[in-house]
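Shown here: the complex without one of its protein chains, the others still in place.
Naming follows writing order (A, B, C and D), and every chain is counted from residue 1.
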């Protein structure tokens, strides 16, 4: 999982039918200070009430679809936790 | 999911039988202004009527195959929404 | 999916038993002109009769294993189409 | 799998319900000496008792979710072993 910060929302009226009702948030990945890696944002689904400014844990790839027991959704990033503390 | 713009079509007469009828579009990923990351385009399947010029949300990886309940297709990128607004 | 060109073959007599009979081709990814990304080739399975010189559409990742309804094969790249035209 | 070192913990009270009880550790990937690749840390689930300072083997991607026979968890990195020796 990677750490990121929620920085916004995405609105898409026309979308895959089975995705109606899902909340799509924009994530800015957290990088080391003085990083030379470019900070390319991406979109993650939220089901735990994260909002702009929250530091979150994000699962990427097809594991993000492991949120429904039966048919899986075509999503590749999911917020799985709102971070309280990082102890490193 | 990542944000991209539809910039074209791909035609392939000879293809895996189970992919007949699918629409394949070329996606240009959206990068930050002044980005030094190279903008390498890729191909995504469209089932929601996206067309050239549309800004879209794309699911990448094997989650893209989560569009059929039973047997999954060998595809790794799927347009899941046409973006109205990005609020960031 | 990404676009590439078939540039060769790989032969491996000793391999996983369930992969016997599969054709393994070397793919050179297509990059933008003047690209600074390095062109690292990889191996993809072919089931549609692609050959050296063909421009192909390749599915990467675990979706490449979606070619058998039941037990999936341990492969991570599959040629899914031979490209006629790219309209971009 | 990749080799990394456990360098800390992450605490997240608000998280996906099915992840309660899991331990989340911060991993620093091991890179070659004089590497110019940037050392971006990530979070992995631990179920074998790894702790800060341990050199571990980490499985990334959706294979990390292969820890429960039935419903899979939305996690994308898992510590699978604590390394005794690397013979290279």
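Here, a residue touches a chain if its C-beta (ideal position, glycine included) is under 8 Å from a C-beta of that chain, and two chains touch if they have at least 3 such contacts.
Predicted model only: the values in this text are computed from it and were never measured.
Only one residue from D:10, D:43 or D:64 touches the chain missing from this view: D:64. Touching residues on chain C toward the chain that is not drawn are 7-16, 19, 24, 26, 38-44, 61-62, 64-65, 71-77.
Panel shows chain D; residues 1-3, 31-32, 35-37, 47-49, 57, 59-67, 69, 78, 80-88 of it touch the chain omitted from the view.
What we mean here is this: only the chains that are shown with their structure count from here on.
The chains other than chain A, linked only through touching, come apart as B, C | D. Separating the CA-averaged centres of chain A and chain B is a span of 19 Å.
The centroid of the Cα atoms in chain B and the matching centroid in chain D are 30 Å apart. Shared contact sites, meaning residues of chain A that touch two or more other chains, fall at 61-62, 64-65.
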